[in-house]
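For this depiction, one protein chain was excluded, whereas all remaining protein chains were kept in their positions.
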Amino acid sequence: MTGLKAIAAALLLILSAAIGSASAQTNKPAEIGFGVFTFTSGPAAAYGMPGRNAAELVINQINASGGIGGVPIKPIYVDEGLGTDGVIAEFRRLASDNANQVMIAALSSANCLALAPVAEQLQMPTFMWNCDTHQLFLKDSYKYVYRTNSSTVPEFVADALYLLSVDPTFKTIAIINPDYAFGRDAGLIFKETLKALKPDVEIVAELYPKLGSPSYNTEISRLVSAQPDVIFSNFWGADLENFVRQAAPRELFARSKVILTLGESALQHVGTLLPDGVIIGVIGDGYWLAPDAQRKPQTRAFVESYRQRFNEYPVFPSFKMANTLYAVKAVYEKALATNKDRWPTRDDLVAAAKNLKTDTFTGTLSLREDNDGLVDQIVGVTQKDPAYPFPVMGEMVRYPATMVTPPVGTDPIAWIESLKPSILATVPKPGSYK
Amino acid sequence: MIANYLPLIVDGLADAALIFFVAVGLTLVFSVLRILNVAHGSFYALGAYLSVVIGTFAAGHGWPVLSLGALVISPLLIAPTLGPLIERTLLRWTYGRPQALQILVTFGLFLILEDLQKLVFGVQPYSQDISMQLLGTSHIGGIVYLNYQLLLIVLAVMVGICLRLLLKKSRIGKLIVAVVADEELARTVGINAPRVFVFAFSIGVFLAALGGALASPTIGVAPGLGAEIIVLAFAVVAIGGLGQIEGAALAAILVGFTRAAAIYFAPEFQPVAPYLVMVAVLIIRPYGLFGSIGLRRI
Partner (left out) sequence: MVVRYILILAVVAGLLPIAVPWLGFVFTLAVSKGLAALGVAMLLRGGLISIGHALYFATGAYAVAFLMRDAGIGDLLLLFAFATLITTAVGFLVGAFMVRYRTIFFAMLNLAVSMVFFTMLSKLYYITGGTDGLRVATPFLLGIQLSRGAFDLVLQNAALIVMVASALLIDRYLKSPLGEALGAIDTNEVRLEYLGVSARGVIWAAYTVSAGLAGLGGAISAVAIGHVVPELSYWTVSGQLVLIAVLGGIGGVPGAFIGAFFLELVRTFAVGVAAEVWNAIIGISLLIVIFFLPEGLYGLIQRLERRRPNPK
């Protein structure tokens, strides 16, 4: 008889759940749920926590001044350390609740690529706050997915252009990147750009250690013995910090010109180990000491409140998150202005986000027809500064987004291959960004 | 000629040294207690974390040299506390029970320790490389070597010799050998087997924690460290033969060299290199280089 009892229990449960879940769709909600996906555990947390900190700060600021259209934002933080299937399950769970209107996801390109089709399926507006992988919009087009930052192509093309501007005489390069799409794509993009602009370059070593490896000692030995003129690396998070700590005593930075494309995020922790002249990037324009950032009063205020609350200056992941949140706010405000009589539906948001152009903390953001973002690229070198206990970025260049981003619909690698060495005369010179 | 391969040799031996500490502890515990401790890697991780914490404290209070001492203090704190605690409570209950059960218990312990470590030390990565910096570098043939790596190699050899001497010459060592050879008979003769078990297990914990502490200046200490090292330790112990100290040493050297050589010549194969070696060895000698199914000696 247990069988019948169990079925009866299930039916009762269904009835009660069905009654309970009927939610009346009020016009103006009491609060808007934002799902915010970032890494708060593991080696990636060194990159993910600044993002989370910025989200907390920005959302508190927005709520303190009344929220969006008078409605406060309720953030729900998801740790990408759950793993891709955990992240997908959480996304689905959050999306099934009508109170959650927007997803800010994700940090890891793996999770972005996995979440984009799910977001599209569930028709949930999703703003990729960090996901750089150019593969996102390469083969698929999305209606509900946006990237509010730049992709890997402009980021690494800019690094190559800077290298060629600063030191055009190198002969050999080595690449050491983490072993996943971001690292592999970066290696490919950088190599192709150099081949197009300086065909005689020779690649003496290409190493792809596992993402999150604690130790690079053998790889560093390999690099030291190969003696390349230039070393390119897009390590990030704790990997970057470990690499710098382990490479500095082996004199790697003294013997080769090193490019750390995500280096700014580690300057406050390990910057003192770096000599002057290491090429540093911010994969975007999110540098708090950049001229544009320093010129905007709201950015200086943000930097100051971040420093007071978290005891360090915001690094570029913080700006990626902050800029995304303000872009979403801009989308809502545009939707509210267009539909004065009701709270924006998902399709209202999509209509408002289309081809959005907005100011950010550190520059401007434009969304293209394919929902990809256009953001300028800042690259510089390490430079000691008496005002700070860590090096700052000097000799900066701000590459306009249109100069380094392939047009909509073109194959990125084909576009890179079409670049000619003559463009080097037209790009801004190091130190020109003041 | 040798100078070209010197970095490879140094890297391989330094890697082997760290692996040896963990593997020899694992194989010793198996030899005496007949339990394969899946949680062994967690002691490595704990040793690393504690060493970093002590070292950072020391450096922050103006005694950087003490951080070198932290490398030994850390395992000396962990082994006498966790060793007897775990052996008396958890493991003792499993003696005489089916081996599958013993593995399940140590597996459960492993899962618990992984998260306990996250709770105590947090999920952010730790780093403390003062010990490495203090020892400086040597320039040989135009390449910079870390003196710390050379220290690791020397320490590993010393530990191996000490372990052998302990088992041969000291009283407790001889008791261990007796219990390994035939536990029932040893008990009959009046040997306090439970005390031997506690001691042997604690030595195993000490060795693992020592490995972690010694590794900590050269790596970033983060969650997941224990899991990575235990799988590697399994492979090394399988290659060397369960319960064989010299086997663990030889296998560690083999694995260390293979990993280093892979990075130089075939970087894409580096992570699987030790396991390819393991499969190759097991096909020729199913129980490892020095192991065999019936032999009970250490």
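Every chain is named by a letter (A and B) in the order it is written, and numbering of its residues begins at 1.
Please note the rule applied: a residue touches a chain if its C-beta (ideal position, glycine included) is under 8 Å from a C-beta of that chain, and two chains touch if they have at least 3 such contacts.
Values in this document were obtained by computation on a predicted structure and should not be read as measured data.
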Chains shown that the absent chain touches, full complex: A, B
Touching the absent chain when the full complex is considered, from B:Ala23, B:Leu109 or B:Leu289: B:Leu109
Which residue of A:Ala89, A:Ala254 or A:Ala301 touches the chain not shown here: A:Ala89
For chain B, residues in touch with the removed chain: 30, 36, 38, 90, 93, 98-101, 103-105, 107-116, 118-119, 123, 227, 231, 234-235, 237-238, 242, 268, 271-272, 275, 278-279, 282, 286-287
Sites on chain A contacted by the missing partner chain, in the whole complex: 1-3, 6-7, 10-11, 13-18, 21, 41, 79, 82-86, 88-90, 92-93, 96, 109-110, 113-114, 117-118, 121, 179-181, 184, 208, 210-211
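Everything below uses one rule, namely that only the chains that are shown with their structure count from here on.
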Chain A and chain B: spacing of chain centres that average the CA atoms, whole Å: 39
Touching residues on chain B, where the partner in the complex is chain A: 4, 7-8, 10-11, 14-15, 118, 123-125, 127, 129, 132-133, 137, 143-144, 146, 149, 215, 218-225, 259-260, 263-264, 267-268, 270-271
Complex contact set, residues of chain A against chain B: 40-43, 45-46, 49, 81, 206-210, 212, 214-215, 217-219, 221-222, 224-225, 238-239, 241-242, 245-246, 249-251
